[in-house]
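Yeah, one chain of the complex is gone here, protein chain that is, but the others are all in their spots.
Up next is chain A:
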Amino acid sequence: MEPTISVKPNVQRGEFRRFKLSTVLIYVVLSAWAMTTIYPLFWIVNNSFKVSRDVMNNSFSVAWQPTFVNYTTAFDRINIGKSYINSLVMSGSTVLLVLIFGGLAAYVLSRFNFAGKRAIYSLLYATLLIPAFATVVPVYELLIKTGTVNTYWGLILPHTAGNLTFAILVIAGYMSTIPKELEEAAFIDGSNRWQMFYKVFVPISQPVFASASIFVFLWSYNDLFSALIFVSHKDVRPIVALLSEISSQYGTDFGLMATAVTLTVIPVLIVYLFVSKYIQKGLTEGAIKG
């Protein structure tokens, strides 16, 4: 019998080693970039546990003896808690409205054939070319006239409108892949269009609703431009606008600034870690191809 252990020829071994070297190099490059995304976060959280003087003297040292003074200041003196609530209410409502209205429109566009559908799509794509800068003055005027400036609606309505196109395109892309048989079966069971929408299409489209809601939430929560203009009053001010103000008012208190940044970033990061798997999923199925 031939021996079962064979010595691989040198050529192959050499190739194997070269392959490994390039793999190591790839991991080094990828890890280097990963450092640029992780380290700044660590840096800012770490410095939030120091008083300003220590941040100045050595911002690299680890805060082994953390102080919570910045956190108490943030909640007591500059009332970051209120801004949290404002942000969550406004961005949460925006997501909800975008999903309901966008879902309904996406359902129609993906499952019905009717005259004028192409025109509707063109109108949708056209909105992608309208930047917030080109709508801000008339929207501001509209909000003032209707008394909704500096109320929650002052941010919810423009943000809902602004995010609908993205949501409709992505959700419609997903819904168009749902087999027709399912619809026919539901129809034979006596469902009307409403029931078909929320009993069949919404449950099946969950992944794309999830990814759309992540993006809509992020864009709404993070949008400084609208926040500065439509909801600048301190009772309704969202967290990004507060951040921007802290930087101008308390710009020399580095510990406090680090804390404010940390407090803004942590909730979205936590949410992101839970739902990150949906991000690629939603984009894969959706109509991101403009």
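Here is the rule we use: a contact is a pair of C-beta atoms (placed from the backbone, for glycine too) under 8 Å apart; a residue touches a chain by one contact, two chains touch by 3 or more; residues count from 1.
Please note the rule applied: contacts and distances are computed from a predicted model.
Student: Select, from "Sugar ABC transporter permease", "Cytochrome bc1 complex cytochrome b subunit", "(2Fe-2S) ferredoxin" or "Acyl carrier protein", the UniProt-recorded name of the complex's unshown chain.
Tutor: The record for the missing subunit names the protein "Sugar ABC transporter permease".
Student: Among A:M90, A:L164 or A:V216, which one is in touch with the chain left out?
Tutor: The single option touching the absent chain is A:L164.
Student: Tell me which residue among A:I38, A:V62, A:I85 or A:L182 touches the hidden chain in the full complex.
Tutor: With A:I38, A:V62, A:I85 or A:L182 as choices, the missing chain is touched by A:I38.
Student: Based on the whole complex, identify which of A:V51, A:V69, A:L96 or A:V268 touches the chain you can't see.
Tutor: Per the contact definition at the top, the residue touching the missing chain is A:V268.
Student: For chain A, which residues touch the unseen chain?
Tutor: Listed in rising order, the touching residues are 22-23, 26-27, 29-30, 33-34, 36-38, 40-41, 43-44, 47, 55-56, 58-60, 100-102, 104-105, 107-108, 112, 114, 120, 123, 127-139, 141-142, 144, 157-158, 160-162, 164-165, 168, 187, 193-194, 197, 218, 221-222, 224-225, 228-229, 240, 243-244, 247, 251, 254, 257-258, 260-261, 264-265, 268-269, 272-273, 276, 279-280, 283-284, 288-290.
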